[in-house]
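What you see is part of a larger complex, with each chain still in position.
We just call them A and B in the order they show up, numbering each chain from 1.
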Amino acid sequence: LYEPLLSEKANETVEVDDSPLPDDLTRDSLSLPDPAEPELARHYTRLSQMNYGVESGPFPLGSCTMKYNPSFTEDVAGRADAAIHPGRPDSTVQGTLALCHRLQDYLGRIGGMDAVTLQPPAGAAGEFTGIQIAKAYHEHNDDERSEVVIPDSAHGTNFATAAMAGYEVVELPSGDDGRVDIEALEAAVGDDTAALMLTNPNTLGLFERDIEHVADIVHDAGGLLYYDGANLNALLGRARPGDMGFDVMHYNVHKTFATPHGGGGPGAGPVGVREELAQFLPNPHVRERGGNYEHYEPSNSIGKVHGFYGNWPVLLKTFAYIARLGDEGLRDASAKAVLNANYLAEQIEYEVPFGPFHHEFVASAGEQDAADAAKRMLDYGVHPPTTKWPEIVDEALMTEPTEGETKRSLDQLAAAFNAVAGDSDAELADAPSRPTAKRIDQATAARNPRLSWQALDDT
Amino acid sequence: MSDSDSHATGSPYAPQTAAETAAMLDAVGADDLESLFDVPESVAFDSEFGIDARSERATRREVARLLGRNADLTEFLGRGHYDHYVPSVVDDLASRSEFLTSYTQYQPEVAQGFLQALFEFQSMLVELTGLGVANCSMYDDATALGEAATLSQRVRSVSGDRILVPEHLRAGKRAVLSNYADGPDLTVESYPMSDGIVDVPALADDIGDDTAMVYAESPTVRGVIEERLGAIGDLTHDHEALFCLGSDPIALSLLERPVDVGADVVVGDAASLGTGTAYGFGLGMFVTREEYLRQVPGRLVGASEDAADRRAYTLTLQTREQHIRKERATSNICTNQAWVALRTAMHAAWLGPDGLIDLAKDCVTRARDIADRLDDIVGVKAPIHGRHHFREFLARTDQPASAIVADLAAEGFAVHAVDDHLVQVCATETTADATDEFVAAFREVAK
């Protein structure tokens, strides 16, 4: 059953009168929904029922690491003594600063980085922070550079971030094995190279085995190596970006450290750097002095990337997750994530052209349209994988089950894949039939944008 | 650990039993888990992080222990981050796992609930601003302002690289704007203010045809309600620059509509509806004119139809976005603050138009009342600007502001020190019951 818009259920127009302000500073009226709480509760309960989350079933979106979000971390983030204002003096928020300092330390250990800022409010904000740091580094060395090199299989944010920071993007074609093509890299990297942005394992789930060579090439040219942390869940306790030669990295806490993705956000994108780059970290940074904690401005800080201190509640959840799992749990999470991906790949009939992969794999839907195949998977009660990307695989089905699935649920997921693999194109084109909404016309939505209920009234 | 979830599995959130792990390893032809990792030995990590595992109970206790070091202060704090009472039902509904643990709505057929909620959020901002297009969130007001600056570059018909911002602007916000301005080589410059509001003649002197955008706020960081927004808008448009207005949804429920003062973009933080104090955690709102639609940063939810011809919602105009357009995207934003927006929409709906207007009126009268009471104290002048205020105001104190802050903290209260003898006080309904004690304490420390 469909749910009407709130405005269709209970809109009310209220005149603004008895204003404590002069009329010319005051609006005339306000027209908004006015449901009483029982109606409000039913509205959002119904909306929630039309939504699929991690607790609804398998959610194998490749590159998104939709792992189970431990319930207790919500309670941690909801603590009354965590609800503090950012305008308080350091001396009155020692608890918060102590926790931030511990989290900086935890993340540094996990990534092999010397200093970590918690300020970036999302992964892409972390990329921006990292690239601004790289830029500041080069400018500090009076070495202005104009290019950022990015493999064609990289996340779209890498390209957009480099452009946003004012860099030209040099796109690097992947090698036949799905990894960085060393010759192409050598050709692309030079005096203009500010940085190479890399994900490892890459979006095909493949470890860049030549990573040290790659690092040498970039470093020899005077560039920096940026690590996109999207796939870090593959490697916890097995390899660290800092040890591979990366200079800067961001962590995607909603992927690696199980903070919920919230239907699009909030996330957090802490950034780790080598010692030499710590002077460029955003302002403020947290340090410890004789058992007390304080904010300070790094000597050559890039400034700020968030109005205050970043997405604090998300950072609290991150801290709680890491403190709960510890070394042992984090290592196990990666091992089981990789096991699950390998097991699932083994069970499905679609071809998986590249390997050995880690926490995710990219299957090919072959003759089928991957997007249609995904819609059809909805009819089998599971969430489909990411589709049609990376483009290096035809009709890509980019699949990441995470460590959170049991063998039983992986078998069910494989059954859904295999059922779809056997379905006809017509069945795929008609899909989905199971969810409340049938196939949604996205072309019309873009051609005739109606982005508010006001716009619906207009048409 | 007797209080732990000691299943026969490896870690609390990895459910495979030892037997299942063995069976799965067997199925993939691997001897052990380590053999699944294709990591060259030279870069393999063979040490430990040195992080102890804890039971859930012990983890919660550890957080409690750490946060226990925070002083317990009643905060009369604002300056961009506000505490309003959030009804329980918001937490309850927003915490439903179908919302909280869902992903960006790339498969709209199983994400209609969140999409509709975001569509409703967008619609509320359209009503509040009178502008045609709201995206479904930026990180916070500072980053939304940064995005507005880059938008001004993309949409302006004539070239220009100067972004004019008010002298009274929170330093943190300006610092973020500067970072966003860095890539496209924009210059951020301040224009002067006069007794708390924009000095429009001075702005007229500063502005030029090389001005890409003028930014003004109402209420300002000092809580002052700007009185000449229309004039600022006209002046800005005279120079074909974009007029960007900073506000928040509670203020907009009472103040003149942005569209009526010529605003081209409205930014601000909307988290004060739906999310209480959270150390600066925000929700950037971004609303603009329909003509700039295809240059908007961030996600947009649109209405469409499904194959059964029923109304349905979907992310739309994604060709603006990084995952399609890559380096030609309107922004690099991917993960946003969708769940915070969901909460804001819930809270706004709970209040309804009556409740929102009442709340906004209360922000005016409450600030006025407390300022009056502080002004009665010898050694205190409040507010320093003879203007209308919203939630907060500046007070001049004979005592150094740092001493006022420290002495009030000892009494259990927090205010801002803004300058040597200037403190800023913000009040909402959440501090209502502590007002008398606060004023009494202020009287003592202001001596």
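What we mean here is this: a residue touches a chain if its C-beta (ideal position, glycine included) is under 8 Å from a C-beta of that chain, and two chains touch if they have at least 3 such contacts.
Keep in mind that what you see is a predicted model, and the values were worked out from it rather than measured.
What is the full stoichiometry, given one copy per chain type is shown?
A x2, B x2
Rule of thumb we're sticking to: only the chains that are shown with their structure count from here on.
Whole-Å distance, chain A centre to chain B centre, using C-alpha means?
It comes to 19 Å between the two C-alpha centres.
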